[in-house]
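One structure below.
Removed: one protein chain of the complex. Kept in place: all other protein chains.
Let's turn to chain A:
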Amino acid sequence: MFGKGLLQGLGITFKRMVGPNITEFYPEEKPNLPIRVRSSMGLEKDKCISCNMCAMACPNSVIKLTSEKNEANKKVLKTYHMDVGRCLFCGMCAEVCPTKALKVTQEFENAIYEPEDMQWDMIKRAERKGKVE
């Protein structure tokens, strides 16, 4: 029949019209990311044993950490810095971490204004996690 395709097209658009929207209301509702997204790093300071394996595993030498010994002759983490400008988010650091202190997380709103802000102080980040800046 002549014009059948036109009617079919109208039918399809009508179905779309009454069907659900696929819009994500991003700033109001956070999207559900796929589980394998790697977009940020998180550190649990108490679990860290300062073994330096993450720093050695890192292909771009992003991680710099310092530690000091306490009375029981155990290493305690003092500073933990990441130069995120060079980070690939490959996740190797988290993979080698023996105590799972370092984790790949899915925070993605990491935009910054100044290049200096790319030097992440992981201890400070861990402390302010969940708080409004």
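Convention: a residue touches a chain if its C-beta (ideal position, glycine included) is under 8 Å from a C-beta of that chain, and two chains touch if they have at least 3 such contacts; residues count from 1.
Basically, contacts and distances are computed from a predicted model.
A chain of the complex is left out here; the name its UniProt entry carries, from "MxaC protein", "Formate dehydrogenase major subunit", "NADH-quinone oxidoreductase subunit H" or "Maltose/maltodextrin transport system permease protein", is "NADH-quinone oxidoreductase subunit H". Mapped onto chain A, contacts with the missing chain fall at residues 6, 9-10, 12-14, 16-17, 19-23.
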